[in-house]
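Only one protein chain is missing; all other protein chains are in place.
Coming up: chain A.
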Amino acid sequence: MLDLPDYINQDFEVPNRYSMIPLCSKGILSKVIIKNEINSADHWAKCILSVSSEKDEEAFSSLFTHFAPRIKSFLMKSGTGAVTAEECAQETMVTVWHKAHLFDPTRAAASTWIFTIARNKRIDAARRNNRPEPEDLPWGNDPEPDASDIIIIQEETTLLAQAVKDLPSKQRSIVERAFYADLSHQEIADETGLPLGTIKSRIRLALQRLRHNMK
């Protein structure tokens, strides 16, 4: 622990300050963000926005370099063969380009949005059937996007990822296996007390944030 000052600093300074600020006080929130210009959590979101608004090939290339190898790996862990995983990862990135204008950074982190596309490609590849895709639907209200809302949504996902990593290994493995499609929904249902443990509070914070952005 002693040799991890950066991580400790990050975990206590930035996120906790966010979560202690009342959700309604947008003004204070943006001041905090300006003060701590260390956030890169929204970097990928900005890249997707550039792809959407300017067909920015450079931004797309950096998204590709970061996400494509992770999507491929994610799909291979989900039991997809290397060739299909490569194909699906490419398809996912093609869809990222075409659907960039549907990405709403106040509703999802870049990684979450890309995950949902990859997940659907996996289902399509495995079942060769249609999947209902509610994620393309616009949300009910469409308020003007606020920079602080965007950063915080991206940040929440980073914190949730950290919380998943920090779960005891048995619990972590159940959550990961669910997402790698290595467990069935019956097996999840049979888990007495889904071991979400400490990540539950993170999920709740993410939900509060989404609700706030819906207003």
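Of note:
The working rule: a contact is a pair of C-beta atoms (placed from the backbone, for glycine too) under 8 Å apart; a residue touches a chain by one contact, two chains touch by 3 or more; residues count from 1.
Convention: contacts and distances are computed from a predicted model.
Hidden chain, UniProt protein name from the list "ABC transporter permease", "Glutamyl-tRNA(Gln) amidotransferase subunit A", "Outer membrane protein beta-barrel domain-containing protein" or "ChrR-like cupin domain-containing protein": "ChrR-like cupin domain-containing protein".
In the full complex, chain A touches the omitted chain through residues 57, 61, 64-65, 67-74, 76-77, 82, 85-86, 89-90, 93-94, 97-99, 101-102, 107-116, 118-120, 122-123, 127, 129-134, 136-141, 156-158, 160-165, 175-176, 178-179, 181, 183-186, 188-189, 191, 194, 196, 199, 203-204, 206-207, 210-211, 214.
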